[in-house]
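Pasting a structure below so you can have a look.
Let's look at chain A:
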Amino acid sequence: MKDVLVALNNVEKRFLASKKMFRENKYVHAINGISFDIRQGETFALVGESGCGKSTTGRLINRLLEPDRGEIWFHQENISNYSSSQMKPLRKKMQMVFQDPYGSLNPRMRISEIVGEPLLVHTNLTAKERYRKVMDLLEIVGLNERHAQSYAHEFSGGQRQRIGIARALTVNPSLVIADEPVSALDVSIQAQVINLFKNLQKEFQLTYLFISHDLSVVENISDRIGVMYLGKIMELTSKEKLYKEPLHPYTKALLSAIPIADPTLKRERILLKGDIPNPIDLPSGCPFHTRCPHAFQRCVEETPELKEVKAEHKVACHLSFS
Partner candidate 1 sequence: GNGDANQEEAQVNGEEQQEAAGEQDANQSMVIAVNADVISLDPHNVSDTLSRSAAGTMYEPLVEHDMDMEIVPSLAEDYWISDDGLEYTFALREGITFHDGTPFNAEAVKYNYDRIVDEEKNLRRRSNFLQLHSTEVVDEYTVKLVLEEPFAPMLDRVASLFMISPTALEEHGDDGIINNPSGTGPYVFKEWVPGDRLVVHRNENYWREGPEISKLTIRPVVENGARIAMLQTGEADFIYPMPTEQVNALSGDENIEILQDDSTIVRFAFINTTKDEFSDVRVRQAMNYAIDKQAYANIVRSGYSIPLTSHVAETIYFHEAQEPYAYDVEKAKALLAEAGYPDGFSTDIWAPNDTENIRGMEFISQQLGEIGIDVEVIPMEEGTLSDSIYSAQTPEESTVNMWYVSWSAFDFDGATNRLFHSRNIPPASPNVSYYMNPEADQLIDGGATEVDPTLRGEAYSQLQDIIWQDAPWIFLGSDVLLSAKRTTTEGIYVLPGGAINTTRAAKTK
Partner candidate 2 sequence: MAEITKQKIPKEVFEVESPLKGLTKKFMKKKTAVVSLVFILLLLVIAVVRPTPYDISEVNYTNTLSPPSSENWFGTDEYGRDVFSRMIHGTRLSLSVALAGVTIGGLIGTFLGIIAGYYRGFLEKVIMRACDVMLSFPGLLLAIGIVAIIGPGLINVVIAIAVYGIPNFTRIIRSSTLAIKELLYIEASRSIGVSDTRLLLKHILPGTIPAFIVSYTMRLGTAIISAASLSFLGFGASSRNPDWGAMLSSGRDYIGLAPHMLFYPGMAIFLTVLAFNMVGDGLRDTLDPKLD
């Protein structure tokens, strides 16, 4: 496999949910052994419902969190157990863009400061040089000098998100982890930001980990997609294959649930029953079996492995797809 930028190998992460004095502690099982690669220059998308562990995956790669088990490789380095000082030079190479374009910008700092912060941390540029660089970047994302002196609350959602993107780009990262960067935006603005992402990727040869729950957005931007459910990857393949020929029942349900802006197009929807199970008490076997229309006995008992059932198409399901 050429040019793998990020590799996750059986990564697990759990959070302490409650601490008990005399009994066993309870944990939120956020990530339950996931493995995937992100290749240089591609857009790898993670989709899935709320709470399935998408953001946690992002944070693990960024090493804001430490994995409990498994390995995380970045630029051929195993960063699983790096300390924050070891991580610092690498942070320069991977930057994040967050979902909440308001919350991720410090309301008490000027835009020039916010965007310039990575430069301050990672380079020895003088204030003047930093400022020039910040201006260049703001210009690239379509903001100007006047904006630089303002505070985040004075901007619209789309503009804020551009600020977040500009900040991510200041130190020429190779990887940008975008955690639901357009979910909070109006459609028209969402379109602008998606376009910007795509353009920037071409311009700077960026690699994206694009996290989203919106399959229509993901289709527009990504190259390969991993579908997550309850801390596991259920299906992993290229965009084309996923949309044309989804294999996993969950993927199918997801795709069919996307509302389509065309009243004439009446589709057969797969309506799932019930709610997403609690990640504290994971269901046995296949995590999806509680809602799966095709579940059978084996699904309750045995957890399916993520297997390559077709070329470049991995699925974790006991159903056969041949």
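Behind the choice of candidates: all candidates are chains of the complex that A comes from, given by their letters.
Criterion: contacts are C-beta pairs under 8 Å (C-beta built on N, C-alpha and C of every residue); 3 or more make two chains touch, one makes a residue touch a chain; residues count from 1.
Bear in mind that the values here come from a model prediction, so they are computed numbers and not experimental data.
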Options 1 or 2 - which one, within this complex, touches chain A: 2
Candidate 2-facing residues of chain A, complex: 59, 62, 64, 87-88, 91-92, 95-96, 98, 100, 103-110, 117-118, 121-122, 136, 139-142, 144, 146-147, 149-154, 164, 167, 177, 192, 195-196, 199-200, 202-204
